[in-house]
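Removed from the display is one protein chain of the complex; every other protein chain stays in position.
Up next, chain A:
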Amino acid sequence: MDHLDSLEAQSIYILREAYKKFGKLGMLWSIGKDSTVLLWLAKKAFFGHCPFPFIHVDTTYKIPEMITFRDEMVKKYDLDLIVHKNEAALQAGMGPEQGRLVCCKALKTDGLQQVVTRYEFEGLILGIRRDEEGSRSKERVFSERNKDSEWDYTNQPPELWDQFKTDFPKGNHIRVHPILHWNEIDIWSYIERENIPVVDLYFAKEGKRYRSLGCAPCTGKIDSNAVTIAEIIEELKNTKVGERAGRAQDQEDSYAMQKLRKDGYM
């Protein structure tokens, strides 16, 4: 087994544990590279079938190409997709001009919480990785959230030898992170090896490309001439810039992500 084989095998093991253990299970798909890899892994884990729905929490501020790509993928892979918007917040005029953290909380965190409550999910699969950011580096593979989706990061369950937390009080849910152990280069190497479709925004046009995708107003492009995956990988090997440097909400506060994630942000 090479490096990508073992990453894949571990992720599939985690996905199958989640499927076996939780009655109501859903997978978050943000349309970005990580959650698209996750979608691919789920197809592999269940031999072309996917026995749970995908969820897209739509802030309505996404880059339009992402929505086009989303709808193409749904058709191509026959996905069961739940698209959810926090309509109440949007009608009340929520947007990044209200403050980025406030907007993220309302449209993403609260939006997600509404989905969890409506569909009574016991398990939510997410494509976060440890190397993205400090508070994610401390995550568990199976991570409990209380009924308000809050994360008690000062009291996380022990996680030994792939014995994950699957017992929890009713009303709580578990966030499952099958690609927590991957890094950014792993993701691109796997996309290349498996020939996984990804949204075109990652490839450079006129000297710029997106490295991390989010909402249009808060996601910046980086300088790049990488037009192939091989070039992206080469670029990443030599970069000294953090992956999420282009994400404006992270820069709002020294502990922005920790604060967002404590309340249930993905």
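Criterion: a contact is a pair of C-beta atoms (placed from the backbone, for glycine too) under 8 Å apart; a residue touches a chain by one contact, two chains touch by 3 or more; residues count from 1.
We adopt the following convention: contacts and distances are computed from a predicted model.
A chain of the complex is left out here; the name its UniProt entry carries, from "FMNH2-utilizing oxygenase", "sulfate adenylyltransferase", "Ubiquinone biosynthesis protein UbiV" or "3-isopropylmalate dehydratase small subunit", is "sulfate adenylyltransferase".
Only one of the listed residues, A:S6, A:T68 or A:T228, touches the absent chain: A:S6.
When the whole complex is considered, the residue among A:V74, A:I185 or A:A216 that touches the unshown chain is A:I185.
Seen from chain A, the chain kept out of the figure touches residues 1-6, 8-10, 12-13, 16-17, 19-20, 43-49, 51, 130-131, 133-135, 137-138, 140, 153-154, 156-161, 163, 165, 167-169, 181, 183, 185, 189, 193-194, 233, 237, 239-243, 245, 254-255, 258.
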